[in-house]
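In this view, the complex is presented without one of its protein chains, the others remaining in place.
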Amino acid sequence: MAETKTHGRHQFTLPLLAIVALILIFIFKPYAVIYGVQRGSLYALIAMPLALTLGIVGILNLAHGDFLTLGAYIAYWIFNSTGLDPLLSIFAVAPLLFVVGAGLYKITVSKVLRAPLLNQLLLTFGIAMILEEVINLIWTSRPRNVYVNYASASASIGGFRFGTYEFSYLLAAVGVLVLLRLFLKHTRLGKAAFAVGQNPKGAKIVGINVEMIYLLIFSISVGIVGIAAGLTLPRMSIFPLFGSPFTLKSFCLAAMAGLGNLTGILWSGLALGIGEALVQSIEGYSGWSDIVFFGVLIAVITIRSYRGSYV
Amino acid sequence: MLEIRNLNVYYGKLHVIWDLSMTVGDEGVGLFGPNGAGKTTLINTILGLVTPKGGQIFFEGRRIDGLDTHKIVREGIAVVPQERELFPFMSVKENLELGAAFVPHAQSRMNELFNFVYEIFPVLKRRESQLAGTMSGGEQRMLTIGRALMANPRLLILDEPSVGLQPSIVAELFHKLKLIRQNGVSILLTEQNVRQGLKAIDRGYILENGRIALEGTSEELAANEHVKKSYLGL
Amino acid sequence: MKNEPPILTVEKLIKRFGGLVAVDNLSFTVQQGEVLGVIGPNGAGKTTLTNVVSGLYRPSEGRIFFQGKDVTELDAHQRCRLGISRTFQLMRPIREFTILENVMVSALFGKGLDLKSAQNRAREVCEFVGLKRLKIPIESATVLELKKMEIARALASGPQLVFLDEVMAGLNVDETNEMIETVKKINASGVTVIVIEHVMNVIKELTHRVIVLDRGRIIAEGSYEEVSHQPEVISAYLGEEE
Amino acid sequence: MKKFLAITLVLALVVLGVAAKVKPIKLGAVLPLGDITGRQAANAMKLAVKEINAAGGVLGRPLELIIVDDEMNPSKGAAAIDKLATIDKVDFFIGGMSSGVHLAQIPILKKYQKITVWIGAASHLCEKALAGADWYFHLHPWDYQQGAGYAIGWKQILEKYPQVKFDRVFLAYEEGAFGTASYKAYLAMLEQAKQGEGPYVGLVKEFKGESFKSAAFGGGDYRAVLRLAKEWNPDAFIWAGYDADALPMMAQAKEIGFAPPIFIGAPPGWPADFGKSPLSEGVVLYGMWAPSLNKVSPVAEHFYNAYVKEFGEEPATYFAPLGYTNVYFLVEGIKKAGTLEKEALIKALEQVEYESPLGETLKIAPSAVIKHQGFTTQKILQWQNGKQEVIWPFEVQTAEFIYPFPKWEGR
Partner (left out) sequence: MKKLGMLIILAVVALGFLFPLYAGPYPLHVMTTVLTYMALGLSWDMMLRTGQLSFGTAGFFGLGSYAALLTTLYLGLNPLASIFVGGVFAAIVAFALGYAILRLREIYFAITTLALAGVFTVVARNLHDFTGGPEGKILPSAIFNGDPTKVYWLTFSVALGSILVSELFQRTRIRFAITAIRNDEITAKSSGIDIFKYLLFVFVITSAIQGVVGGAYAQQYGFVSPESAFSTNFLLLPIAMCLAGGIYSTLGPVIGSVILGVLSEYLKLRFPYGHLIIYGVIIVAIVLFMPHGILGMLKKIAQKTRTEVGGNENEK
């Protein structure tokens, strides 16, 4: 879970370039920036817990997006039976998912901690399948929605009219990031988790209960997904495969940011979100927007590998 | 302080430690023997990283075999493993802090322990904010010992502390171990460099093929013919 | 021996890692058939030097000549095939292979033999270094066996020059003595050897010539007797005691 | 004694008779059971079979329905046909949903040449692959037929409601096969119209299309395309996507303040809660069926009530009444032919006129490529007060057309 340190001038030139690019885009395609920031922060919000699990527990969770689905259905169910606002239901969904995560960790994940990466992939792939199909059996494939008035609220500033709800993704992403960083840097438990991520054996011999940390981090990650679930529910349709595309996106963001770099995930998410929104706004070429995602991803990873190779 | 009774350890079908009994009191104890004799296995077993098939381990009268590693460490045993097992992306200070943070009887005395460690290894004080991963091998070894001391242990276990270190550092290291010993910390160490090792301990065991072949005070061992020939090269 | 062209020539070699200079403007030669010792404090750049000469790292500056040929731009596997081989301080066996198979790898690819002859060659080399249990999996091998396997692998590719990086570390006196004999045998078979060690006995026993590195530079050069009495060496490396 | 003999004889006859009757007519259905469409179509088929068997079966024989899941996977769907043909030895194939799966099934269907009645697979690619297959009956309108049908509908609506304008049409289509096919069909027909041919002559004067990524495949941000549409200012805005896009599309249109006079959604199905949202009011949709048909069609009403009673849920997609129709249509044909013999049955099926729960009578006629096409048009409906009301065809109209699309303010 190390924040990778780039030293020298690069530290300043890159963000500077990014800011210049952002201003240029904003002048020509202001909406692309707004939409991009909104969607990008959602990607980041969902990717951060995945990266957390990957970095500390060392598990690549293919069922990550399906926890989002599960959380959204729980929020939906709460809404339908009690009328509780989806945003408020976060306070129920996140703890519930935390418990689900803890249970799954105990029953399955803890058994494959020392297994090869591939076995972990297969395990979480199986869990993803079970989650998707159970949800499908209970709620069918028919999409569900929750309508709340504020989800389509908008604001106008000087002739710009834009939706405000999705800025909650940005708020949540920044909030989660700040809290996670505070947790990892400044609490005893967080430091322990950070240590476990770097060297589990070393952590054991200084008296850290590594198993407990794994359980905690895995459950926290799943719990954070519950926040995203509550936030997206008023804005999106949910269906059994609703969350699964986010697994891939999160996985990509984590790789792009560099393993364990939580702040980098937010930046990567924003960059990809804006890139996507930009291509989507070009008439006749919106179908190519996916290629931005893959293209930027490949470019970043390849360039990083050339720079980072020790030969 | 530490008592091992009739310990048997297997790796799969391989019998690594045979019916081994030994004790460590308020003293420095050395564990010598050729490669593959089972020294590291024994240490790992004491720490709960390896589960024994039979026998008991007591620490200050309490049975610790079967406990999880972190619980054993919290009982008051600290270890300096052969592979340093540091936290490379944390500073020297953070590494030291973590040494104490999870051990109840060390937490409250954190400042005192910092002073103690910095006194023994002034270099750590100077490098306080350096990332552990960027330090040289010798410095990392010192940091590992420092981290173990931060746990305010009553027993400090060191596994081959001198391997790969330059002669001047090795000499310094054993000098420091004496200092630590004088502070009332019991020491159990394994060492190939028996000549140096004997200086830091009061008593020693020779471990061969998973069994104790010989035991005695450091003087007795130094005078023993077998030890002289095989371990001291005389 | 002195008048022959050197087997290895290192010229003004520099290796930087970011801001750190691990090898700093190093020049030396190694004569065909000699045993050269390289000693120095931890972090002096001994292993980096091995890595640069064997091709794992590209030098930042400087040139390396092997048997008169400039090998600076060649990859590790190419240098291995030319005749430079090495062992690793932290042993790096192929965990899924048996001892024999580990040695076979370098006979196959370093020497370019076919499967059958590679196996024969591997057996010969293992016998040469005194390995007996050839078909055991790595996890049941002892440290001594692994060290021998490292040497056997380095020899199986048929090298002219071998780097032995701390092969004695962690061995007791008996084991060390056995290993010294082995290295002598290797040298006697015509292979030039560069020994990197902390164990001073070994350096004393084995080497014809010693270079002492400190912070990437040569601070002393000569026979063991000569260098071990130089004050710089004592203060930087040996320490005041003994 | 005589009495005993008589009883034995009667009993034996009954037993024999039952034994003879027991050999059922086997219908093999292939459907995606994991999807709501397939699941409900399967339910409706079961319902139809149950009803028919309760009424004494066909030709004195009961029906047996064997359903195999295609898992929306082409090779699984194709294998299912083989399984039904050789293991279950079915007499007929029914079912169908995805065009992609069907394309893989067509070579297998051709191998067995059994009479096949299909309710899904609207792609013209399938139609092309089925050229000359006279044993094949396709009930769902082909993609291009749907487009043509809407034109007829809108023309009639324009006549009835003169204030309605349909000159500038914007199509937002999802970038996958479904949406792209719609877009291409529109382009082709408008091109035709320029030559003075086809249903769109005199209807749409200007047309523009742009794609979006459906929420069903991880997309769900429509604001770029909606903004484009808003700037273009169309009379009618159509989106061709999936049910998952429905409500978010409305919410985002509201967000950017885009309220075209006609707001049309053309997904294959609608999400469960769409009607509950005030954003649904006034949205026009294309479909084949709605519960509101109960008001005008007794068959529809019967089907609806029977389905709800049997399964305890509402039929949510028109594939439910289609599945029901699928079985009844075939059975009507068998009754008419009085035999299962292929040629005779094909002839009979060509003659069948089945009054379906879809609110129209099913008749077979040739399409552009194949000989046996069932329905050719979809209906134009509108969400009103949370329900789908039929606007067109006027024969089954259940509510007046709300025009223009109500403003966003206040909802």
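Chains here go by letter, A, B, C and D, matching the order in which they are written, and residues are numbered from 1 within each.
The criterion applied here is as follows: a residue touches a chain if its C-beta (ideal position, glycine included) is under 8 Å from a C-beta of that chain, and two chains touch if they have at least 3 such contacts.
Since this is a predicted model, take the numbers as computed values, not measurements.
Chemist: Under the definition given at the start, what are the shown partners of the omitted chain?
Modeler: Result: the unshown chain touches A, C, D.
Chemist: Out of C:S106, C:T192, C:T207 or C:S228, which is the one that touches the chain we can't see?
Modeler: With C:S106, C:T192, C:T207 or C:S228 as choices, the missing chain is touched by C:S106.
Chemist: Tell me which residue among D:G100, D:G257 or D:P404 touches the hidden chain in the full complex.
Modeler: With D:G100, D:G257 or D:P404 as choices, the missing chain is touched by D:G100.
Chemist: Of the listed residues D:K23, D:K128, D:K194 or D:K407, which contacts the missing chain in the full complex?
Modeler: With D:K23, D:K128, D:K194 or D:K407 as choices, the missing chain is touched by D:K128.
Chemist: If the hidden chain were put back, which of A:A92, A:M212 or A:L248 would touch it?
Modeler: A:L248
Chemist: Take the complete complex as the reference. Which residues in chain D touch the chain that isn't displayed?
Modeler: 33-34, 39, 67-69, 71, 73-76, 78-79, 82-83, 85-87, 100, 103-104, 107-108, 110-111, 123, 125, 128-129, 175-177, 179-181, 184
Chemist: List every residue of chain A that touches the chain not included in the displayed model.
Modeler: 60, 108, 111-112, 115, 117-119, 121-123, 125-130, 132-134, 137, 248, 251-252, 255, 259, 287-288, 290-291, 293-295, 297-298, 301-302, 304-306, 309
Chemist: What chain C residues would touch the chain not displayed?
Modeler: Residue positions of chain C that touch the missing chain: 54-56, 75-78, 80-81, 85-86, 88, 92-97, 101, 104-106, 108-112, 114-115, 118, 135-136, 153, 157.
Note that in this section only the chains that are shown with their structure count from here on.
Chemist: Which chains contact both chain A and chain C?
Modeler: Joint contacts, listed by label: B.
Chemist: Let me check something: if the centre of a chain is the mean of its CA atoms, which chain is farthest from chain C?
Modeler: Using the mean of the C-alpha atoms as each chain's centre, the farthest one from chain C is D.
Chemist: Roughly how far is chain B from chain D, going centre to centre by Cα mean, in whole Å?
Modeler: That pair's centroid distance is 76 Å.
Chemist: Quick one: which residues in chain B touch 2 or more of the other chains?
Modeler: none
Chemist: Write out the stretch or stretches of chain A touching chain B in their complex.
Modeler: Residues of chain A touching chain B: 1-3, 188, 191-192, 194-195, 198-199, 201-211.
Chemist: Flag every residue of chain C that touches chain B in the complex, lowest number first.
Modeler: 40-43, 89, 139-140, 142-144, 166, 169-177, 198, 200-201, 236-242
Chemist: Which of the residues in chain A come into contact with chain D in the complex?
Modeler: These residues of chain A touch chain D: 31-32, 35, 39, 133, 136, 140-147, 151-154, 161-163, 165, 235-237, 239, 241-242, 244-246, 248-249, 277, 280-281, 283-284, 286-287, 289-290.
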